[in-house]
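Note that one protein chain of the assembly has been removed; the remaining protein chains are unaltered in position.
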């Protein structure tokens, strides 16, 4: 049993569950591959309008599955392949997903957990949740893509605190700093996260996709990967192609007619 | 009556008022053009030393004037012209103004209101003010320049929350996250904003202009527009030309002589 990433597609709301019983949902190598597969599938699926990402049970994700580390971490080529292909492949699939992604965070959100949360658009956390990346106790640094991601979304002072102090921060601190956008009482997290995801799923789906594409394109138009830079340029060059779309007409018409839009 | 942007130049303090009665100062196309004209005029005027930007009555600005939308939004060319020329023309005129600009925000600050506020240097908000960009209810995304602006100034987690949740955030939340630098009780907003703008107007005017030029140049030295990149390079290359200026000598002399400087 090496854990798994489960996808529950359920009409407009898809749920992705990180599940590794007995290990607080620590990410195994198999789970990173599944994470990529799940989000790649979601990106191709016309049904869902919002993704809710959760951990099973009492944690979001406690980090990587350290039991596997001796098998690949001590050789540069296999270590690079792990971080660049498996981990970054999974994280980039979340970042590349055009659907709004809500992370519902309770309990431990450590290392890989913080990275996965940073790829999501909206973070709602239980007040009792704990955030950290205490790899300075494990004798290794954060990989470049992952460090850049965490510094970008959580802010560089917080990234330095997580990495250089091995600090564990509570949800309230990260809410004040803006990384966590919503706090919930622990008992209410599931219900509030579900209600939030449903509210998002009821909003204009094409607008959400375009907003996510544009924010990604603004970041990637100078990407060292020419394919990503070209994709970003295309997004920005066609930013107004939505003008005659049914969704756009319906949203404006509904407002003018003082009725609820039907997206 | 399509609203207007009024300029009250009053010695060292200029006031700009967004005024669209009955529409919570929603920005009409005519107002975007006037916004550009007003800030372009301010940039050329030697008199003012600080700009106070407000909405008339009980709101800052409730967004765009949706009554106009059917006339131009559903065709890509006219939609692009609206966002790139009219809206961005107005916003960029604020960003290009070398005078410190203080936004005094009460009531609704939505969509265009958030964008205008993000172009200002200092935001003082009444505790009862509300911030949002709920265009996901209207079926359209934020235009690229505008999304980049809001993400840069308010932070990307807040930008995603505004756009993907259609969230409405209160002034206290945005103060904790640093977007709003000052909170005031609703009844005190006008007086506190005026006092703040007057304090700024009494500070060294050339230093303020140079600080604004340098912060803009650092952002624009790799701008895709070669004219903007060249202007940025010139600012950075001449960053110390102020050395022998009267203002610089007066500020240092006044400090040494333990007296108030006369700027």
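Letters A and B mark the chains as written, and numbering starts fresh at 1 in each.
Just so it is clear, a contact is a pair of C-beta atoms (placed from the backbone, for glycine too) under 8 Å apart; a residue touches a chain by one contact, two chains touch by 3 or more.
Since we're looking at a predicted model, the values are computed, not measured.
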> Which one touches the absent chain: B:121, B:146, B:165 or B:220?
Replying inline: B:121
>> Touch as defined at the start, partner being the missing chain; which of A:138, A:194 or A:254 qualifies?
In response: A:138
> If you put the missing chain back, which residues of chain A would it touch?
Replying inline: 66-67, 69-70, 73-80, 83, 135-144, 147-148, 151, 155-161, 163-167, 176-178
>> By the contact criterion defined above, which parts of chain B meet the unshown chain? Give residue numbers in ascending order.
In response: 100, 121-123, 152-153, 155, 176-179, 181, 196, 199-200, 203-204, 206-208, 210-212, 214-215, 217-218, 236, 239-245, 247-252, 254-256, 261, 263
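Basically, only the chains that are shown with their structure count from here on.
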> So what's the Cα centroid distance for chain A and chain B, whole Å?
Replying inline: 32
